[in-house]
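Of the protein chains in this complex, one is absent; all others appear in place.
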Amino acid sequence: MKYLGIELPKPKVAVFGFTGCEGCQLQLANNEQNLKDLFELVEVVDFRLISSDKLGGYDIAFVEGSITTDSDVEALKAIRAQAKLLVATGACACLGGVNNLRERFPLPDAVAEVYGEHKIESGQVRRVADVVPADIELPGCPISKLEFEWLVRQLVMGVEPQFPRYPVCVECKQRINTCVMDMGILCLGPITRAGCNAVCPRNRAGCWGCRGPSEEANYESLVEILREHGFSEAHIAERVSFFNAFSGNQVLPVLE
Amino acid sequence: MLYKTITKENFRRMIEGLMEDNDVFGPKWRDRDKNGDKVYRFLKLNDFDELQMDYTRTYSSPKNFFIPFKETLSTYDLAETEWDQQIRYTVHPRVIVGMRACDINALRKLDEVMVKSAFPNPYYFARRRNTVIIGLDHEPLEDCFCRSVNADVVFKGFDLFLTDIGAKYFVAIGSDTGYRIVDRFGGEEVSEADQDAFKSMKKRIESKFKTQVDVTIVPELMDLEFESEVWERWGDKCMSCGSCAMVCPTCYCYGVEEDVDLSFTHAAKQRFLYSCNLIDFAMVAGDHNFRPEPHIRLKYRYYHQFRGFVEAFNQSLCVGCNRCGVACLAGISPKAVIDDLNETEQR
Amino acid sequence: MTLKIPRYDINREPFMTQTPDFNRKSQLLQTERTYKARINAAIQLTPEEKLFQIQILDPKERAQFSCLPGQFVMVELPGCGEIAISISGSCSNHEFIEICIRKVGKVTGMIHRLEAGAMVGIRGPFGTHFPMREMNGSNVLLIAGGLGIVPLRSSIYWVNEHRPDYKDVTILYGARTPKLLLFDYQYEEWRKVFNLTMHTIVEEPDENWTGPVGLITQLFDQVPIDPDDTFAIVCGPPVMFKFVCDHLSALGLPMQRMFVSLERRMHCGMGKCCRCNVGSTFTCLDGPVFDYWSVMNLQEAI
Partner (left out) sequence: MKVAVNQPVQIEVEHIARVEGHGNIKIRVEDGQLIECSWEVVETPRFFEKMFQGLSIEAAPLLAARVCGICSISHALASVRAIERGLGVEIPAMAKSVRLLAKHAETLQSHALHLFFLVAPDLLGVGSVIPLMKTHPELIEIATRIKRYANEASDLFAGRTSHPMVFKIGGTTQRPRKSQLLSLREDLAETAPYLWDALEAFKDINLPDFERETEYVSLGGNGDYPFIGGDLVSSDGVRKSEDEYRAMTNEYMVDHSTSKFAKLSRASFAVGALSRFNNNFEGLHPIAKEVAQELGLQSRIDNPYFHNLAQLVECFHVLYESKELIDELIDSPDYEVATAYEIRACEGVSAIEAPRGILYHYYQINKQGLIERADCVIPTGQNHANIQHDLEALVTQMTAEGREESEISLSAQMLVRAYDPCISCSVH
């Protein structure tokens, strides 16, 4: 395809799912009215959720889910070796996501809780980047289809994608929402990366931080504010731990 | 200025009459906050009874009717090497009822930038010319400080401006359109009693201001206290979330972005309101950031509001509505910051 | 009883149908209308810098376009973005515009992929210019560091085209390495045909470099400066022009006779987006060319 005289290559794309709900992969197949254009732009060579065809030889790999088992690790390494560009797709791949809630307990306890004596292979919950380098992290739980399409355009144009650096509040205010904190609802909007169009606060639910932290997020200030609003330590801890979006900072409480 | 009065029944007929053929917007209540108080927003009216003439303030200003948060500047049909550019300035007439003096003054400040200075903005101009503004006086709220920045009274920039004098509204007429509207819907001549009622209402409003912000030497302080620890103190609280600028009736900083559709046959250039508090506001290609720290960005926001705009137009950009103070979770309000600045200077 | 408010259609105003002329800043006009321009030549200067000769397609628009040294244009690739780029060629050339683009971000990267024959959109010119006419009858010092030669080049053309108006004209140009000295193929012409004095200096010489090594201020030893009858134009990174201007100041050159070109992020070029705003100053309207005194008074200029 040619764009204003610039030849655009048609990259080969593969989609892989690891430990997760496949909701992000579903988003890729969503927004059907644009699928035709999407498939003109990229050649899908491996996408098990919607296709039996496995052609291999891909340039870009979208990887969804957390990495939990040894076989996951091996498979991911093989994907990394093949892909010129690896996109960690969604909160599970980028952050560990809700899977990380399991890490509060020893693995054998989790196995025993669900399967009793039965033997089950599993391991530590890892982000994609914990195992292999990820070139791009496409955030969200689930990812936004519009953002995915935007990303594809950037990749086809060969441009390094610039995700919003600012927090959700900007988009929330642009939609003229009433601040949910004023309605007594805990919200992580001020420290979470924008790009979701503030879909949760728009629906009068607080932000849970699924897109990870905004750049240079001011944790100290938010924690102070949340306490002043009367939210308990446990409540704050649960919220910031939910998607494992803010691990590694020294300020936020963490769910025990 | 011409003045008339209109009875409340006729006012109802007026709004209902305008709703027949035009889009009419006004304050409606949208949510309740945790104290049970109503939260208002300017929304399209489907029914006169939705209009809340006794509203306190809207959470966000009506600025977005004139500068939308996102606006398409132009669209393109792309061919392999060529393109065709389309630009549209079409705005359908609409009426906004219930704008406060501060919000109308805010528009007048925006007029200075968008209409009267270099490169008038046709998008804004088209919106401004096609919007009928029916303003409404009110008793100041606890934190209104419009009086301190001379934005509590308004003489221009509206079509009609109403003051509640009991059974009637006292109406200042600011335009030919405004005149026609009042005339059509039963405007009456002002009587002696109406005048008295109007004067006492104005006095009453004047006496109710509780918040004052001393901005006398703030333009100078912005330079003198440029390195002051005041900025760091407030900057440490600031979450650089841009809420203040979004709800502000005058903040107009923006960014431009272009994007193509998936078929690479259509493109659009869009403008979206930005905030000088956001981390990459002053970032240039190659990721150099002229304003890397929150307190520096916060300072420049005040610098523009209380110094830069004063230099350029002899008035501050701030109209004293304190929406930014309400929206800021960290409690950064112009009152708090400027008081701090004044006190620091005295020490 | 109803009242339908008539629509006020600004499109029908006469000024909306005229060919956009960005020099007439006070006219309401189609501020987003771009001149469609074809790339006549795309010349790779260095791996990072490319010089584009572009021609506005519509003859009427082309005739309308007039600029002065130091001004900039907004260059657009529809669907990709728009960037502010200073004019680098001769302002008396009404056939084509020369712009030099360094590959740093999304838009510049894409524009670098354009070949001769491709098109870009142009709005402008915008901004203030170097006061070339005020310098008539004086010595002129043109000082550039690195990419600063790009806006300066249009002043060099101007001086040549109005050579009798000026006394001694000296170019001082420094870059990090010899390879990064832009337009080196023109230096001979500038010296011999344009009758200018030119000195170059690099920080990191290569094996072929025979000229001086060091920072640009070192070149001042080779140039006699008459502080009472000299104007200076200084283009380069802030740290460089600060050094140079302070040096010239020390020599007695008044700050109001030194001109610098500031670089800021710009989204509109028209004093609206505030991205280049510092207090009451807009780099796009009040600049990019400022005298050094104004820069000194600008919080955060450097």
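Note that the chains are named A, B and C in the order they appear, and that numbering of residues resets to 1 at the start of each chain.
One rule holds for everything that comes next: a contact is a pair of C-beta atoms (placed from the backbone, for glycine too) under 8 Å apart; a residue touches a chain by one contact, two chains touch by 3 or more.
Worth saying up front: this structure is predicted, and the values here are computed from it rather than measured.
Contact with the omitted chain, checked across A:Glu74, A:Glu113, A:Glu160 or A:Glu228, is made by A:Glu113.
Although one chain is hidden here, its contacts on chain A can still be listed: residues 17-27, 29-33, 35-36, 39, 44, 47-53, 68-69, 72, 97-99, 101-102, 104-105, 109-111, 113-116, 118, 120-122, 141-142, 199-200, 202-205, 208, 234-235, 238, 242, 255-256.
The rule we apply is simple: only the chains that are shown with their structure count from here on.
The touch graph of the protein chains shown is complete.
A summary of chain positions shows that the Cα centroid lying nearest the centre of all protein Cα atoms is that of chain B. The mean-CA centres of chain B and chain C are about 37 angstrom from one another, to the nearest whole unit. Contacts with at least two other chains are made by residues 78, 81, 83, 259-260, 264 of chain B. In chain C, 77-80, 117-119 are the positions where the chain touches two or more neighbouring chains simultaneously. By the touch rule above, chain B contacts chain A in their complex via residues 30-34, 39, 41, 59-60, 64, 69-70, 78, 80-81, 83, 236-243, 246-247, 259-264, 272-273, 275, 278-280, 294, 327, 329-330.
Chain B meets chain C in the complex at residues 13, 17-18, 20-22, 73-74, 76, 78, 81-83, 85, 87, 89-93, 95, 113-114, 117-122, 125-126, 129-130, 132, 177, 180-181, 184-185, 222-223, 226, 252-260, 264, 267-269, 271, 274, 276, 281-286, 290-291, 300, 303-304, 307-312. Note for the complex: chain A touches chain C at residues 3-6, 157-160, 162.
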